[in-house]
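All protein chains of the complex are present and in place, except for one that has been dropped.
Chain IDs A and B follow the sequence of writing; residue 1 opens each chain.
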Amino acid sequence: MSGARRADLVFAVLLTVFGIAATVESWRMPTLAELGVDPMSAPGLTPGLLGVVLAVLGLALLGRSLGGGEMGETAAAGGWGRLAVALVLCLGYAAGLLGRVPFWAATAIFVALFTFVFTVREAGPVRAGAGSLVLAAAVAVAVTLLFERVFLVRLP
Amino acid sequence: MKKLFAILAAAMLPVAASAADYPWMPDKPITIIVPWGAGGATDQVTRVTAGVLEDALGQKVVIVNQPGASGSIGKKNAYEAEHDGYTWAAGAPKQLGTYKLLGQWDTWIDDWRLYNTVTNVPLVAVNPNAPYATMDDFIAAMKDGGVTIATAGAGSSGHAAAEALKGAVGGSYKHVTYDGGNPAVVATVAGEAEATTQLASEQAEMVRAGRLKPLAVLADQPLEIDGYGTVPPITDFVDEKLPILSTAFGIFIPVKGTPPEVIETFDAIWSEVIPNAAPLKTYALEKGALFTPAAGDAARDKVWPEVQADAWSFDAAGRTKMSPDELGIPKP
Partner (left out) sequence: MDALTNLGAAIVGLAEPSSLFSVLWATLLGMTVGMLPGLTATLGIALLTTLTFRMAADDAILILIAMYVGAIYGGSRTAILLNIPGTPANAASGLDGFPLARAGRAGEAMGIATVGSFFGSVVGLLALALIAPQLAEFGLRFQSYEFFWLAVFGVVISGRLTAMDDPIKGWISGFLGLFLAQVGQEGIHAYQRFAYGSVDLAGGFGLLPALVGAFGFAEILCVMKEPAYVTVRDVGSRILPSLRDLFGRWWTVLRSGLIGTTMGIVPGVGEDMGAWVSYAAARRASREPETFGKGATEGLLAAETGNNAAVPGAIIPVLTLAVPGSAPAAVLLAAMFIHGVRPGPLIMIESPDFVFQVAGMLFWASVAILVLGLALTKPMLFVLRVPREYLMPVIFVLCVVGAFAIASRVFDVYVMLGFGILGFALRQMNYPMAPLVLGIVLGDILDKNFRRGMVLSDGSFEPFVTRPISAVLAALTLVTILWGIGPVRRAAGRLVRRPS
C-alpha cells in the first residue's frame, strides 16, 4: 500500500467518524420548540445534514482507498526539519511572544531570528546577522506605522 | 489640488485638535462597534453620530461592524475590550435590558452608560401584491394565522413589534428572519414574505417608490413619510392598548472601569454639541425618525419604558428564560 493510499485511508476513517459525530451532536441540539420556534428552523438542521454529507464523502473515499480505484499523485517528500523549525518559530511568535512584548519588539525578534536561522549556513554568521537585523528593523517599523497610522487598526 | 493634499494628510495623521477643552483628550482613534451589518438603521445613524463626535473630540472615530446573534456579539466584544473609553458599542439600548431575559447574554442596562440620538417607530407594510388592502384585512388574516412577517431576527425591533401586534389582536404569524432590517424589507418587496414590521426608517425609500404598501404605524400618532403621505396609527384599528414600540438609538459604554473624565466629556458633548448637530437633525427628518438626544440617567429614563414593553411582550410570547419580575422589570 502506497503512502498516499495509507494517508487517504486514515483520513477517510477520520472524516467518516467526524461526519457521524457531527450529525449526532446536531441531532442532540435543542429544537427550541419551547420558545414557539418553527421546528424547521431548528439550529441542528443544517450542520446535521452537512455531517451526513461529510460521512458519505468519507465512506466514498474509504471505499476507493480500499478498492484500489484511481489515485492522485503521492505528496512530495521534503525537508521536514526545516518545516519544524519554521513552524516552531511562527507559533512561538504568534502564540507566545505577541501580547507579552510590544508588537514592534516581538516582530523584530521574530523576523531577525527567522531570517538568521535560515540564512546562517549559506551566508555565514556576520552577513546573516547583519541582513536579518536590517530586515527586522525595517519590517517592525514599517508594519507598525502602516497599520497603526494609515489603516487605523489595532495591533496585537 | 490643495484640498486633496489636505485629505491625504488627514489620512495619515490624527485629526488636528480643533476641539473644545474637554476633561478627556483621546490620543488615539476611538472605535464604535456597530453590532449589525453595514447599511442598516444602526449603522447609518452611528456613522452620522461618529462624524459629529470627530469634530467635537478632534480625534478619529472608527466604525467596526460586528453583526450576529441579535446584536449581542458586537456588544459583547465592546464589553470585553478594555474599559478605557476607546471602545464603544452602538444600537438600541433597550436590548441591553432584555438579553439576560432571553438567555442570550448576562448583561444589564445599568452596566452601561447610554447616549441616545434618534428614536424610530415600527411600521406595518405589505407587499403591494399581497391580498391586504387595509390594516383591517391584515388583522383579520393574522387572526386566522395566515400571514408571513419578515423581521431582522429574534429580539429585533421588528420582532418586538410583530409580537406586540399579535398580543393585541390575537392569532399567529409565520416569523421569517433575516440578517438585518434592510434584507427583511427587501424580502417583503421581493414577495418572499408578505409583510414586515421593521422600522419606518428602513422602509421609507420603498414606501416612497410604491414597492411597499404601509398599512399602519405602531404608535399612537400618525406618521408623516416625506413623498408618500400620512400613515394612520394602529390605534385607529385596534382598541387594545399596544405596548410602547418606539426604539431609541444611540451609543453606549460600560460604566464599570471607564474613567470618569470620559463620562464627563461625553456628557458635555451630549448637552452642548449633539442637540445642535445639523447632520443628525437632517438624518432624522429624512428618515421619518424623531431626534431625541439624551445622556446618562435621562437616556436611561427614556429607554426604560421600552425595556418594560419588550420584556413583557417577550414574556407573553414564552420566549423568556425567567420572569421579567426577577430582573426588577415591572409590568408597564
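Just so it is clear, contacts are C-beta pairs under 8 Å (C-beta built on N, C-alpha and C of every residue); 3 or more make two chains touch, one makes a residue touch a chain.
Small disclaimer: the values here were computed from a predicted structure and weren't measured.
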- prompt: Per the definition of touch given earlier, which of B:98, B:182 or B:292 contacts the omitted chain?
  reply: B:182
- prompt: Among the options B:72, B:98 or B:157, which residue touches the chain absent from this view?
  reply: B:72
- prompt: In terms of residues, what is the contact footprint of the unshown chain on subunit A?
  reply: 4, 7-8, 11, 15, 22, 25-26, 29-30, 32, 35, 37-47, 49-51, 53-54, 57-58, 60-61, 64, 69-73, 75, 78-80, 82-83, 85-87, 89-91, 93-95, 98-99, 107, 110-111, 114-115, 118-119, 131, 135, 139, 143, 147, 151-156
Query: Which residue numbers on subunit B touch the omitted chain?
result: 1, 3-4, 7-8, 10-11, 37-39, 43-44, 47-48, 50-51, 54, 60-66, 68-70, 72-73, 76-77, 81, 104, 148, 153-155, 174-179, 182-183, 186-187, 189-190, 192, 205-206, 208-211, 282, 286
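Quick note on the criterion: only the chains that are shown with their structure count from here on.
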Field: Separation of subunit A from subunit B, taking each centre as the mean of its C-alpha atoms, in whole Å
entry: 39
